[in-house]
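Okay, structure first, notes after.
Every protein chain of the complex appears in place save one, which is left out.
So, subunit A:
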Amino acid sequence: MFTLVEMTDTVRIPPHLFHIKLNDAVIEELNNKFANKVVYNVGLCIALFDITKLEDSFIFPGDGASHTRVHFRYVVFRPFMDEILQGRIRSCSREGVHVSLGFFDDILIPPDALQQPSKFDESEQVWVWEYETEEGTHDLFMDKEEEIRFRVVDEVFVDTTPTGPKVSEAAEADKEAKKSPYSLVGTISEPGLGLLSWWNSIG
């Protein structure tokens, strides 16, 4: 689920922080810059793990702050393909089941990756797994706040760096703004996947 990523960056320490030890100031700045942010093609940064190397600090003309090149390692959330994760159902819509991990929300299980056969119940806005046994069809509802186990099938990184003013419609820019920078696609179409209550009651 979590990986360690080695990165380098130039950290700017403003003069009013010169009284703190360089190490601590750098740690604070790095956490401010990266924590809870998505780095393109890397993942969701959680927290700084450690600093491996601090190079010399420079002061440039016109700016009173010191600039230090830092090599560090960061804890990043990036599940690998086919990893099993456990989360909670946030909501259901026609697009599928939205799952959340608390610290990460953009997980979608599309309709064709649900246990088959499944149908969408419009009145209650939930997906239902129509589980067939000899006795008949059981309707297993996928309610909100239920714990669900799923397999990660795909990850999508979207570059959300701001671009210049668009000559074409402003509506396009609005659509892009809603896309999340990092989202996961999951599946529950295997035995053992889906709501925990479906499989725990057997044993």
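Just so we're on the same page, contacts are C-beta pairs under 8 Å (C-beta built on N, C-alpha and C of every residue); 3 or more make two chains touch, one makes a residue touch a chain; residues count from 1.
One rule holds for everything that comes next: contacts and distances are computed from a predicted model.
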{"item": "The complex's invisible chain, by UniProt name, from \"Myotubularin related protein 6\", \"Phospholipid-transporting ATPase\", \"DNA-directed RNA polymerase III subunit RPC9\" or \"Cyclosome subunit 8\"", "value": "\"DNA-directed RNA polymerase III subunit RPC9\""}
{"item": "Candidates A:7, A:22 or A:140 - the one touching the absent chain", "value": "A:7"}
{"item": "Candidates A:36, A:93 or A:116 - the one touching the absent chain", "value": "A:36"}
{"item": "Absent-chain contact - pick from A:13, A:26 or A:75", "value": "A:75"}
{"item": "On subunit A, residues whose C-beta touches the chain left out of the figure", "value": "1-10, 28, 31-32, 35-37, 39, 41-43, 46-47, 49, 71, 73, 75-77, 80, 82-84, 86, 101-103, 149, 151, 190-193, 199, 202-203"}
